[in-house]
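Left out: one protein chain. Kept in place: all the others.
This part shows chain A:
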Amino acid sequence: MLSLVARSGAFSPYLSATSYAVAGQLKPLASGVVLHSDKVPLDVKRPFLTRETLSGQAASGPLSATAGISGPSSIRFLHSDVTVPDFADYRRPEVANSTKSSRPSDEYRKSFSYLVTGVTTVATAYVAKNVVTQFVSSMSASADVLALSKIEVKLSEIPEGKNVCVKWRGKPLFIRHRTPGEIEKEAQVDLSELRDPQHDLDRVKKPEWAILIGVCTHLGCVPIANAGDYGGYYCPCHGSHYDASGRIRKGPAPLNLEVPYYEFVEDLVIVG
């Protein structure tokens, strides 16, 4: 305490634990009447211990405020004249009577609250799910784009041994009606001599029809059909030779011609 007083400097008078009695603001109109007959009950034998015992010994005016380091001073008034508002309009009918026990209707009231919560949550979840679904589905391709992404080709108009080129998704699409000789030849190719080993039957759904994307896997030129050393396709840009199954056999291209997804529906082939 001494060191604290020494260090606090200018504040040291305020840091001492002393209480000051403050006279009340209300002053009697007729002052100076001192009743000497009333003896102040002062018990000098009583041990002087705390502030409470001090104030018990010495009465000091009608209103007093104390200020000390131990805590804030406060004056508390008793509000016995304030009327409690009537909350009857806000109460549920089960608890309108305040003298009745609220316990029997407890579960009913709680279940009503939970029912309201549950129904609100269900409705919110439904709305949220639909909003999210709308946003996510707006990112996917629209129906007109999806409709353009497919192509139908009539196969009966393609004679045997002919290669037809159609435009599909901005790229050339080869549809080749293979002869039995070509089918036989491609089926017997040894996989070990291929750069991108793939059996002919893994590249076609029906052996008569080879459906390929006509983009050279080297640098993207369009190969020429029925040309080259292997009787399939020949890329004029850098001299890649493909066979009748679209597999790379010679030249700089690293991979076989790509096979798109397609399916046969009666006389048609649907690519995409």
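Operating definition for what follows: contacts are C-beta pairs under 8 Å (C-beta built on N, C-alpha and C of every residue); 3 or more make two chains touch, one makes a residue touch a chain; residues count from 1.
The working rule: contacts and distances are computed from a predicted model.
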Undepicted complex member, UniProt protein name, chosen from "DIS3-like exonuclease 1", "Protein MULTIPLE CHLOROPLAST DIVISION SITE 1", "Trafficking protein particle complex subunit" or "Cytochrome b-c1 complex subunit 9": "Cytochrome b-c1 complex subunit 9"
Of A:A96, A:L115 or A:I224, the residue in touch with the unshown chain: A:L115
From A:A96, A:A125 or A:A187, residue that would touch the chain that is not displayed: A:A125
Where the missing chain touches chain A, by residue: 104-105, 107-108, 110-112, 114-115, 118, 121-123, 125-126, 129
